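So the structure is just underneath, and the comments pick up after that.
Complex shown without one protein chain; remaining protein chains in place.
Chain lettering (A, B and C) follows the sequence in which the chains are written, and residue indices restart at 1 in each chain.
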Amino acid sequence: MIIQLNKNIKPEDKNKIISELKTKNYSCSEVKTMQGNYLVAIGKAEIDIRQIGVLKGVADIHKVSDNYKLVSRKWKTDYSEIDLGNDIKIGSNNFSIMAGPCSIENEEQIIEMVKHLKANNVKIMRGGVFKPRSSPYSFRGLGIEGLKVFSKHCKEAGIKIITEVMQVSQIEDMIDYVDIFQVGARNSQNFNLLDELGKTNKPVMLKRGLAGTIDELLFSAEYIFSAGNEQIILCERGIRSYEKAYRNTLDINAIPILKEKSHLPVIVDPSHAIGIRQFIEPLALASIMAGADGIIFEMHKQPEIAFSDGQQSLNYAESEKLYKNIRKTYDFRSSLS
Amino acid sequence: MIIQLNKNIKPEDKNKIISELKTKNYSCSEVKTMQGNYLVAIGKAEIDIRQIGVLKGVADIHKVSDNYKLVSRKWKTDYSEIDLGNDIKIGSNNFSIMAGPCSIENEEQIIEMVKHLKANNVKIMRGGVFKPRSSPYSFRGLGIEGLKVFSKHCKEAGIKIITEVMQVSQIEDMIDYVDIFQVGARNSQNFNLLDELGKTNKPVMLKRGLAGTIDELLFSAEYIFSAGNEQIILCERGIRSYEKAYRNTLDINAIPILKEKSHLPVIVDPSHAIGIRQFIEPLALASIMAGADGIIFEMHKQPEIAFSDGQQSLNYAESEKLYKNIRKTYDFRSSLS
Amino acid sequence: MIIQLNKNIKPEDKNKIISELKTKNYSCSEVKTMQGNYLVAIGKAEIDIRQIGVLKGVADIHKVSDNYKLVSRKWKTDYSEIDLGNDIKIGSNNFSIMAGPCSIENEEQIIEMVKHLKANNVKIMRGGVFKPRSSPYSFRGLGIEGLKVFSKHCKEAGIKIITEVMQVSQIEDMIDYVDIFQVGARNSQNFNLLDELGKTNKPVMLKRGLAGTIDELLFSAEYIFSAGNEQIILCERGIRSYEKAYRNTLDINAIPILKEKSHLPVIVDPSHAIGIRQFIEPLALASIMAGADGIIFEMHKQPEIAFSDGQQSLNYAESEKLYKNIRKTYDFRSSLS
Partner (left out) sequence: MIIQLNKNIKPEDKNKIISELKTKNYSCSEVKTMQGNYLVAIGKAEIDIRQIGVLKGVADIHKVSDNYKLVSRKWKTDYSEIDLGNDIKIGSNNFSIMAGPCSIENEEQIIEMVKHLKANNVKIMRGGVFKPRSSPYSFRGLGIEGLKVFSKHCKEAGIKIITEVMQVSQIEDMIDYVDIFQVGARNSQNFNLLDELGKTNKPVMLKRGLAGTIDELLFSAEYIFSAGNEQIILCERGIRSYEKAYRNTLDINAIPILKEKSHLPVIVDPSHAIGIRQFIEPLALASIMAGADGIIFEMHKQPEIAFSDGQQSLNYAESEKLYKNIRKTYDFRSSLS
């Protein structure tokens, strides 16, 4: 059960609601975000919600039969919109393109890429500075110094940054230079990291785990929301299967299902979801028709010499074709009844 | 290596080619279909193909590095087209819609459905009369008598039939009443059945196995082709994964990959690939953008009382909306550069 | 519900039971095997089984809540034993070793192998004469003539034969030369084949599908039993997973679960379940401790020149060590409380 509280509810009124719920064997979690003020009440007994609804300070009240609560569309049927400022928004009636290199490699690369994105009206740039790598001997990214340079050029150009955060201690250092924190697939159930990101006021894009279930993804999002941050973006990036003809299996089924179950925006990452450059475009367009709110993909001026993920990065010309076709496809989808 | 032979090659010329290849340690399979006359030569030695190319009776010759040969696009770069007659074609520049019930239940159902399909200009009707069921105690279909009634009404309406064949002994009984034989997921590697269907002159739609690889699907198609029948349609119908939120995982990656690897048409079955009625449409449209040559789906006048698969069957109104959106999406895809 | 009938039940008594059940909306399947005479009654209503139990001709009656019925341990709590004659038995308090080549290659191979098995007191020889192969261009086995030679030498030596049957039409040709029909993983849901094998009086070893569930395996066994043959052996041979370090994943969990759910013997095939020669022994011994009733494995005099599966075949010396350790491990398991 989710109880939306009035913004200025008095502490004694809130306590009264909580103690009333306690008498019915419901435990309460208080959640305060920039957008709202909630109680999440968990219990088994049947309750007549009107008994709670009439209490002082209650704005609205919803039964939610799902195990995750705040991220469920059972109580918030309208899709959430995330505002990055400068009229750049994600979710609801917006469609987002996020492009950039797997890893930030040097300043020259950033300058060129920013120019390319600006020329193509792409508003969000991806680029890793902390790289989770299977092997400890692989390139692990330029780190915080790289991020500062990345940020400087993007700010000048009015482009927003999405980049991966790998651990709690990085949050403080990164927060001034980041517009969206990305949680990678390997950290999809790093609950401490999710808790801490829930205490920030920056949007978080949460990738599905390597073999994560749809429910696990929504539960992980619930961690962030219940810790106080409701600016959450879900990302489908392919799941692990038995098939060896490609890198991961894009779970296209997950897109309409996530849009049914949750009010959060769903972004698709076709680069990791197939891992083969020439198939990024058909997967991106397919994902749009399945209901995606945006596409994030990897690009590089010269994919063949990229520090990482070159085999799945598009070059500039391929990217320009993709922007165009993504936009046409989103317009086409919007035209369907 | 595939050697295309002249249609009227003399036996002695063919034998000369075969013996020439034998001297180079290549073994040959002769394949004669309605469309062509081939030798598939398998061996390890490096051959200068011009030495074979100059022999009498050779029309063309191609190296094929894939393990499957005849179904590969390495030698036949143009996509194959299958002609069902009455100007109904599958593959290449055609888009196919196949709709109908999971199981044929009775004559009245057929009559109504045929009328519905005709009204909506749908040219191919699906409907099972032999049903593979996990449990021996489930409804197993109306059998050959059901097929005859099914066929009668479709022929009158100019509608083609696709229906599943489960075993070799059914082929002879079914062949006069069927336009496309369907091989189900559970028989995807029933090699004897594939061999025998390869000896017929009817098109065969081959479903991917429950957890079949892309390579296994192509190898199974190779069985049919190498037995003499090149009218083969591949069908992606979802694969088995760990996710429990739906029935199967539609492998959208497989669509562009199959279109890259093989010249055969690729049809997608969103009904089995997700198993939930309300998500059939987004998956169908996504599959088109990924490159599918057609969609096959389950429908029923009253899904809630269907003998089987009701939870994934569309009703008539939903189907009509889907036909429209499928057609618009295919036109849209064709308009993209 | 399973109703065990008296062996000599009069037709009118049986009909009375069936019509009594029909009045309660239960449909009945009659099953007559060499061992027994059953009615499998499927319905939803609650029935007081004593009302049926008192009818003439009823020997015993059991509620079975599983979806599969005859193969369930819910009605037959004692494990089944299969008698191959000559005091060679499978299941219950017997432990079976089945060894032999992947493919029968020639008579000399058979003669040598039979001698080796006899010297090591191994009573059941495996060897394929019809080989399901992914590629149509691979060696497909020596066929029925190979089987006849195989049978001749085994009969002389008192060794039983287990070999794969791939299609219905082979059953009649093979039946005189086979002691156990093997159904391969790719045919695990070839329901027509299962039905026909159910009409024979030869034991059938049913392999789990490539990615078959435990329930699907038991349902497939139910096909055989309900068609009239209760001499069924289940075979765990590894399942398909995402891991690439080996061929298949031996599902060791399945062993105790199958022994809990079903009264049928469970044989494990470590050769296919890992596909790497040096690990066959630890997997075989592990399977015994998990509750297996037997081990089937591939061997070859010179694995490096085997026609197929050489990489997972043991040579004679390795096999002899394995026989010894298998037997010691089974004795050890039997000694535990």
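Just so it is clear, a residue touches a chain if its C-beta (ideal position, glycine included) is under 8 Å from a C-beta of that chain, and two chains touch if they have at least 3 such contacts.
What you are looking at is a predicted structure, and each value in this text was computed from that prediction instead of being measured.
Only one of A:Ala211, A:Ala245 or A:Leu336 touches the chain withheld from this view, namely A:Ala211. Per the touch definition above, the residue from A:Ser92, A:Asn192, A:Gln302 or A:Ser334 contacting the chain not shown is A:Asn192. Of the candidate positions C:Leu21, C:Leu285 or C:Leu314, contact with the unshown chain belongs to C:Leu285. When the full complex is taken into account, the listed residue touching the unshown chain is C:Lys328, out of C:Lys10, C:Lys63 or C:Lys328. The chain omitted from view is touched by exactly one of A:Phe181, A:Tyr223 or A:Tyr246, namely A:Tyr223. Residue positions on subunit A in contact with the hidden chain: 27, 29, 40, 42, 67-69, 132-137, 166-169, 186-187, 189-193, 195, 209-212, 215-216, 219, 222-223, 226-227, 240, in rising order. Even with one chain removed from view, subunit B keeps its contact list with that chain: residues 211, 240-242, 244. Counting the whole complex, the residues of subunit C in touch with the unshown chain are 211, 213-215, 239, 241-246, 249-257, 260, 273-274, 278-279, 282-283, 285-291, 321, 325, 328-329, 332-333, 336-337.
Everything that follows uses one rule, which is that only the chains that are shown with their structure count from here on.
In terms of the distance between Cα centroids, subunit B is separated most widely from A.
Inter-chain centre distance (subunit A to subunit C, centres taken as mean C-alpha positions): 50 Å. If each chain is reduced to the centroid of its CA atoms, subunit A and subunit B end up 39 Å from each other. Residue positions of subunit B with contacts to 2 or more other chains are 211, 215.
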